[in-house]
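Every protein chain except one is present and positioned as in the full complex.
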Amino acid sequence: MHTCTAAVVGASGYAGLELTRILSRHPRVRLAALFSDRWSDDEAGARLPLQGPAAALRYRPLAGSADVEAEVAFLATPAEVSLELAPRLLARGVRVVDLSGAFRLGDPALYPQWYGFAHDQPELLAAAPYGLPELCRAELAGARLVSNPGCYATAIALAVAPLVKSGLCLPDGIAVTAMSGVSGAGRKASEDYSFCEVGEDLRAYRIGRHQHVPEIERTVARHAGRCGPLSFTPVLAPIRRGILATCTLRLAPGASPGELARALEGAYAGEPFVRVVPADRVKVADVARTNRCHLGATADVRAGLAVAVSAIDNLVKGAAGQAVQAFNAAMGFDEALGLDLLGG
Amino acid sequence: MHTCTAAVVGASGYAGLELTRILSRHPRVRLAALFSDRWSDDEAGARLPLQGPAAALRYRPLAGSADVEAEVAFLATPAEVSLELAPRLLARGVRVVDLSGAFRLGDPALYPQWYGFAHDQPELLAAAPYGLPELCRAELAGARLVSNPGCYATAIALAVAPLVKSGLCLPDGIAVTAMSGVSGAGRKASEDYSFCEVGEDLRAYRIGRHQHVPEIERTVARHAGRCGPLSFTPVLAPIRRGILATCTLRLAPGASPGELARALEGAYAGEPFVRVVPADRVKVADVARTNRCHLGATADVRAGLAVAVSAIDNLVKGAAGQAVQAFNAAMGFDEALGLDLLGG
Amino acid sequence: MHTCTAAVVGASGYAGLELTRILSRHPRVRLAALFSDRWSDDEAGARLPLQGPAAALRYRPLAGSADVEAEVAFLATPAEVSLELAPRLLARGVRVVDLSGAFRLGDPALYPQWYGFAHDQPELLAAAPYGLPELCRAELAGARLVSNPGCYATAIALAVAPLVKSGLCLPDGIAVTAMSGVSGAGRKASEDYSFCEVGEDLRAYRIGRHQHVPEIERTVARHAGRCGPLSFTPVLAPIRRGILATCTLRLAPGASPGELARALEGAYAGEPFVRVVPADRVKVADVARTNRCHLGATADVRAGLAVAVSAIDNLVKGAAGQAVQAFNAAMGFDEALGLDLLGG
Partner (left out) sequence: MHTCTAAVVGASGYAGLELTRILSRHPRVRLAALFSDRWSDDEAGARLPLQGPAAALRYRPLAGSADVEAEVAFLATPAEVSLELAPRLLARGVRVVDLSGAFRLGDPALYPQWYGFAHDQPELLAAAPYGLPELCRAELAGARLVSNPGCYATAIALAVAPLVKSGLCLPDGIAVTAMSGVSGAGRKASEDYSFCEVGEDLRAYRIGRHQHVPEIERTVARHAGRCGPLSFTPVLAPIRRGILATCTLRLAPGASPGELARALEGAYAGEPFVRVVPADRVKVADVARTNRCHLGATADVRAGLAVAVSAIDNLVKGAAGQAVQAFNAAMGFDEALGLDLLGG
């Protein structure tokens, strides 16, 4: 059985660490290279509890990553770095799974506003399949470049898209508040993310301006036909990993409450990683360190609104796990391969 | 200068502890009695870092609280206990500040649905002033019975009421997600609130069914003229105290974004405990262990929605501090008396 | 290749959950039964993110566990329950790995003082191999009853035993402080372990009286020849899982500092789950959710003392993982089988 050689670029960030862990145990992957300037020359086994040959890999400087010898490269790099690296790797025949936002928005015109840079790869952007298998599976088979979804976008789109598609909820006036663990901000020295500042605190940030907004709208619109401008309020919560999204949508006239749960169940029947539960039972702790999304919806008929709640681990289903799931889909492997994570 | 004798009933719960701390230092109050079955006969100074005469008080069994000799009794008791105690105390001439929901909803018909019991004191209910001075100051002067607001209701009503009253936001379709610290659930032995279950977790609960919903709607309607049914999703967050509420409202046609902050600033000019800040700067940590509410609003013009964010300490501005503030108002004292809390 | 059928008794406690996770993926094990009164009749897959056939198992009442059809039973039950269950299972030919203290102390006379009950199985007690492979591997091969070590005892004995055996440290006057996560107290409804009481707190408990004291002394003495009475101060820390032990020993006259690390390295050369690192680099986070122990030692020559620091995950190397490791040893499997845990 073919074993695919893989590289992780940006291997010392939180998503890169998680990729390394997962790929080191993936039965169809051999980790061939890990790139990180910060840990350059250290052994991977000294940084992570790896077993087997991956433990002996040494981190290499990022500068060499474009020339890596591997069949697939997972890019856990800033969007601007991915934008530059991906075409070089693709040109050399290396398959790319990019975890940044560099290839998510479809339309280059959106980049200056939401990402703060001009996009110079419109063809790649237009062609990149979106690595959310539950909503975009068809486009993933055989993909050479996969654009892995954002963490918030994953949690929110999985909850919202089927409800809008079902017609039970309206595509306009959607309001989302989502709380994220601190690892969502990446690994960095910053007083803002210090234990003393984050512990016992909650704060909203980038209200209505988070770069996942157009990504969510695009994903919902592609799946459900239409999505009006959506209001998104991210909140920083004192947990290390995990996202809980609460999404309020307008109920369509005549929509009955019981139909909401059925719409979600129908949408995700057979999905190995999505579990529909009562909205009051969705908990970050149940999905932490797994590739799962737990979600549920309830109708607040008094208010004419539906509330959908969804939880993921931002580093797994929101990043590394989903990247591996999409890679599996692209390779024609069982999507769950290497993703039998224990949680806890 | 007159010093008022005060009793705390339910003194070993989290709100009762906070009341004891605050009242022990209040310059116009002498703590005369503390009632708690759990700590019956213990000295208060062994339970709390009190200085002065309050430290020597001994907790007494709740059974004797109706006969307390004091000018005012603060009831940090379950709603059904308050409902039974308040009339007995009032009949004996004891002023009552009730921290439960027993006297909050105005209409007895709402109690079976939202509180699970029938209300047998409709006259008291109709007459009880609502202890939210910033919105209901007029009715507090001289009050014999004050119904202290709920913690979520305080945070949400303070943010929402002025925006609706201003006409900049519509009274319908309001959607709120609010995260609360664990002390909001009270002090009790419960696996659900154990460190292992709450730590690193986030979960929604009682979506659309929380008992503060009718309280919020009533408060906003009284202040702003009207409030449609509001959707409220409470979330349990791994902090010990504090609430962050994110409130999404529909912008009125033609409402300009800058007007939102001005409406809040106008509403709370001169208020010692409300501070209007940019919505992205509202943090639980800034109000923890104070009687303050920090709030702000921003317009998401793309989506035609306004987002208001507000933060309080659920045990202070959401309970004990506000009770003292309302008591000060009822007594004609400076509202800030005894509330120069250090935060931190 | 033979696959062994296994049962977990006490499957809904924290150690039982961890056993279920690990065994569900163990390549030589088929989970045959899970016993838990609390979750009786629930599907395991509804409680844990299991994949494969284990997900369909239903929890069964504890009462039936003595009659289980399985080759091995892991008992995550209180000591008094294990004491009663183990002989019945052994009599029916079921191998037993007991995670309680029921078979740890060797001498029945110690039980009334340290465990509060009289031990009525002196033969089993005398014969039970101690499941700490790094120190007691020889006695584990083929064992029918394994007594799995306590969590504190594992962390402390692994650090202390080789230093005493080496002669670099004296066997008398050993003083240990060890901080444990809250899951060490088990899963229960208790105000003492509530988020509000544990969060932002640290407290010592059962100083000098913890039931792991005689277990540690016995293990060190068996390994190193002698161990004087040891002073142990456990501390409850606001983490969910993990133990950090700081052990202070008297340096032998003439002992040179560099020898301490070498003694540890020599003792654990080739061990898959013990890693010797500088004492200042031992971190709970590095071993969380793994079966590893990280440890190190340094000499405080000024004070004539050695300080050894050790970290484990109390639920893995301190309970479920070690139980599987010892089971692997008893069965003649590779000790690391099923224990390629990702950490994080």
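Here the chain labels run A, B and C in written order, and each chain numbers its own residues starting at 1.
Assume contacts are C-beta pairs under 8 Å (C-beta built on N, C-alpha and C of every residue); 3 or more make two chains touch, one makes a residue touch a chain.
These figures come from a predicted structure and were not determined experimentally.
Peer 1: Pick out which of C:Pro27, C:Pro229, C:Gly266 or C:Gly332 touches the chain that's been left out of the picture.
Peer 2: Spelled out, the listed residue whose C-beta touches the missing chain is C:Pro229.
Peer 1: For the chain left out of this view, which of C:Val72, C:Leu145, C:Ala261 or C:Val284 touches it?
Peer 2: C:Val284
Peer 1: Taking the full complex into account, find the residue in C:Leu89, C:Ala157 or C:Ile239 that is in contact with the omitted chain.
Peer 2: Missing-chain contact among the listed residues: C:Ile239.
Peer 1: Quickly run down the residues of chain A that touch the omitted chain.
Peer 2: 14, 181-183, 187-191, 193-200, 238-240
Peer 1: Touching the absent chain: which residues on chain C qualify?
Peer 2: 173-175, 177, 179, 181, 197, 200-208, 228-231, 233, 235, 237-242, 244, 246, 248, 250, 279-285, 288, 298, 300, 302-305, 307, 309, 311
Peer 1: Mind pulling the chain B residues that touch the left-out chain?
Peer 2: 17-18, 21-22, 25, 48-49, 51-52, 199-200, 272, 286-287, 289-290, 292, 336, 340-344
Just so we're on the same page, only the chains that are shown with their structure count from here on.
Peer 1: Interface overlap for chain A and chain B, more than half of numbers shared or less than half: same or different?
Peer 2: same
Peer 1: Where in chain C do residues touch two or more other chains at once?
Peer 2: Residues 199-200.
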